[in-house]
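Removed from the display is one protein chain of the complex; every other protein chain stays in position.
As written, the chains take the letters A and B, and residue 1 is the first residue of each chain.
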Amino acid sequence: MSNLLYEIKNLQIKSTPKSGAIKILNNINFNIKRGEILGLIGESGSGKSMLGCALLEMVPVGCLITKGSIVHHFNSNKIISKIRGVHIAMISQDPMQALNPLQKIKTQFTMILRRRFTSNKKSTKEQLLRWMKKVNLHTIPNILDRYPHQLSGGQMQRVMIAMAMSINPDFIVADEITTGLDAGTKMDILNLLASFQKTEGFSVLLISHDLKCIQKYCHRIAVLQSGEIVRVGSKKGIIQKIKDSYDIVIKKNKPENTEKERNPVLNVKNLYKSYGSGRNSIPALKNITFTLYKGETLGIIGESGSGKTTLVKTILNILKRDSGDLFLNEYSEDKSIMDPNRNIGAVFQDSQGSLNPKMKIFDILSEPLTLLGYKNGQRKKEKILIQLKRVHLDNNMLELYPDALSGGQRQRVSIARALLTNPSIVVLDEPTSALDVKTQGKILNLLLNIQKQEKLSYIFISHDLEAVSKIADSIAVLYKGEIIESGSVKDVLSYPSHNYTKKLIYSNSWISE
Amino acid sequence: MGLIMLFVTSITFFIVRLLPGDPVFLLVGDHPTEEQIEKAKNDFGLNEPIYKQYMVFLQKTIMLDLGVSLRTKQPVLTELSKRFSATFELVFFSMIIALLFGFPMGLVSALNQNKRLDYFFRGFGYLGLSIPVFWLGMILQIIFFGILYWLPLQGRYSGIVLQDSPIVYNSGFILIDSFFSGEWGSFTDALRHIILPAFAMAFGVLGIVFRTTRSATIDIMSAPFFRTFKFYGIKNSEIIKKSGYKNTLIPVSTVVGLSFGLMLGGTFLVESIFDWPGVGQFSVLSILTRDFPAIVGVTILYSFVYVIINFFIDMLYIIVDPRIRD
Partner (left out) sequence: MIKVVKSFFSKRLSSTASLFLVGLFCFSVFIPFISPYSQDIYGSVHFEIAGQPPSFSHWFGTDTAGRDMFTITIRAAFYSLKIAVGVVFFSVLVGVPIGMFSGVSNKRTDEVIMRITDGFLAFPPMILPIAITAILGPSLNNVIIGISVSWFPWYVRIARSQSLVISSLDYVSISKSMGASKYHIIKTHVLPNSLTPIFTQASIDAGYAILTAAGLSFIGLGAQHPEVEWGLLVTQSRAQFLNHWWVVFFPGLFMCLTVVCFNIIGDEFRNNETVEK
């Protein structure tokens, strides 16, 4: 029996659009050994998922294997597509969508077991119960009779792990299985998978963009960049090389603000916001209070579900708050603002549709000027060109549509758009979360430079502790609608007091060897 | 729900009074005298101020007194219930045909996208959506009666057959009644009569059902959970058969409900051609002859049925989609 499960040689996969094929993967050469956890790391768009699909022979429609080969050494003569669900399994990201929301868990689980084993009803039921116990879900009443939406993300992912295990596979592809889960759950899921791997001995291809979780669980690592494997090797060597290359990109720490005077530009006091009314009201924000100082960045750390989207919309006044005050110090008198104010600009995450896909970049950038009342086309163009230069974009981009730009370029456009109203404050909601690490660094650098030049104040909201720590002067931690901890970056990160903050820091940090 | 019905019937009440032409002449015939006109108007309360008429109308309607048809002189309620069963039987039968063929066609088409079978079915579906129903009805009559003489031209049943095997009216649905009373003669006769009109109506709905099923199935095939099952090696057709079909039920039932409504509204064309004694014919004649009570009665009936159908569809949603229950 060969030591190798998979031998991939010179693999090339191209997509087949009519106007010329794009190489998605090229020159892929590596092996997967029996019983090992191989980590596959790469930025979003590098082709990781495609590689995972290729190993299962499920290359999506519109893509083809154009060169090379994938040879498997499973205990079978059959081709890969026949041994799916028998020797191979896959766990994907977004567990809430992984099963049919209209059917019970047990029905769907049974379908998978039936394909693998031919057994009668009774033994299938026993098997199901056994697996629920193995993934620690047996404490949930009637777990098998439940529907997907009745479980949390973490619980559903355990179900998916149970499913993958239940067919007794030799190989599992785990594609970004912790995306969207909060810090503590991430660790639980990966620990579960790793412990199973130790006892059962199957191989795993652990695909992720999160270097820290790869580091913790994998035996070997492969690095994918723009469709090509640039490094394969043992954990230690790879990790250090990557760390080095990433750290060059961004300045280590933001120099502390040494100025004596700290002028507040924004005072938020006792902000409350709930959705719904009466008995059904769901509180989203509770007693939010903070102060933003001129030329400084307040980093707000919040994961999904913490209320950060509500917070952003409330600060921008596009969502009416229930109570509380927003004092803008641009005005001589302390007036609590209730409507959108041109002194507060916004930059959102790229992947959520920040730019109108049907508008040219020029039109997108004209919009703020039009809204301010500028009518003269020439003056508008001048202002646009100034900002374009500031975000390091070419003039010829004005005639393009958003889909022709890369993620990094689109975010630069978003920043330029925000700057066109000449704000004193910019709210940034996950501005770099959809970008790869290198581009993240460049964008953060750009933001820092602009801040220094214009003395802008930022509110930088993200779940990415690393990014926030690089750009913020002070930090506030948002958890379930409340600020549970705040202070200077150094204080909060070095001496966290709240449990949640501690968990957050732990899951985000490098484990020193 | 009730609010909608009130809205619809009230609007109808007032619109109907805008129709040109005086309904009085229905009552009194062609050359009435002054006295006869006055008497008729008084009898039917047409001399009262309009708000008074409206009040009386609301009171009576709540007690299910829909008045008497100015044209047929029969109580509106009786007329409607007689004819409703005829129309409903026809529409129901059509719906079954449409579903029986349209739904599987849609599934098969989606599973075999862009193959010849798919194109063939799609063409068929297009045709169904585009064919004017009365034209189809007439063409069918020409072919199956005029040329082939296989099926009867019109009507719901033939008088001659009825003499030999009388129908025991229980539900007013001839097919059901004759089936359960074992009167095979009248059963087959009724069946022969219903086939052509039902098919003419079904063809259009079949197109809609087919298209909706097909596109719903295609959407499901690109859903994440579908991929999950494929990862585990289960074939497309099996995934649909064992799991995916449920997801099609929601859009399909919406369309079925809408089609029911559409069909009920369009039956008069088919009923005219096939001389089917249903509500459609009755309602059109009522409008043309300004038969107020009948028009209003028909509107109440239609909106009531519409509301009931929507209710059933909502119930179906709740059964099929567990997320709504929580």
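The rule is simple: contacts are C-beta pairs under 8 Å (C-beta built on N, C-alpha and C of every residue); 3 or more make two chains touch, one makes a residue touch a chain.
The structure displayed is predicted, hence computed values, not measured ones.
*Asks:* Tell me which of A:Phe348, A:Phe460 or A:Tyr479 is the one touching the absent chain.
*Replies:* A:Phe348
*Asks:* Decide which residue listed in A:Thr179, A:Thr421 or A:Asn445 touches the omitted chain of the complex.
*Replies:* Within the whole complex, the residue contacting the unshown chain is A:Thr421.
*Asks:* Would you write out the residues of chain A that touch the absent chain, in ascending order?
*Replies:* 313, 316-318, 339-342, 344-346, 348-349, 352-359, 364, 367-368, 371-372, 414, 417-418, 421
*Asks:* In the full complex, which residues of chain B touch the absent chain?
*Replies:* Residues touching the hidden chain, for chain B, are 4-5, 7-8, 11-12, 15-16, 18-20, 126-127, 129-136, 138-139, 141-142, 145-146, 261-262, 264-266, 268-269, 272, 284, 287-288, 299, 302-303, 306-307.
The rule we apply is simple: only the chains that are shown with their structure count from here on.
*Asks:* In the complex formed with chain A, which residues of chain B make contact?
*Replies:* Result: residues 223-225, 227-234, 242-244, 246-247, 320-323, 326 of chain B touch chain A.
*Asks:* Using the touch definition up top, name the residues of chain A that touch chain B in the complex.
*Replies:* Where chain A meets chain B, its residues are 56, 58, 81-86, 89-90, 92, 94, 97-103, 107-108, 111-112, 115, 147, 149-150, 160, 163, 167.
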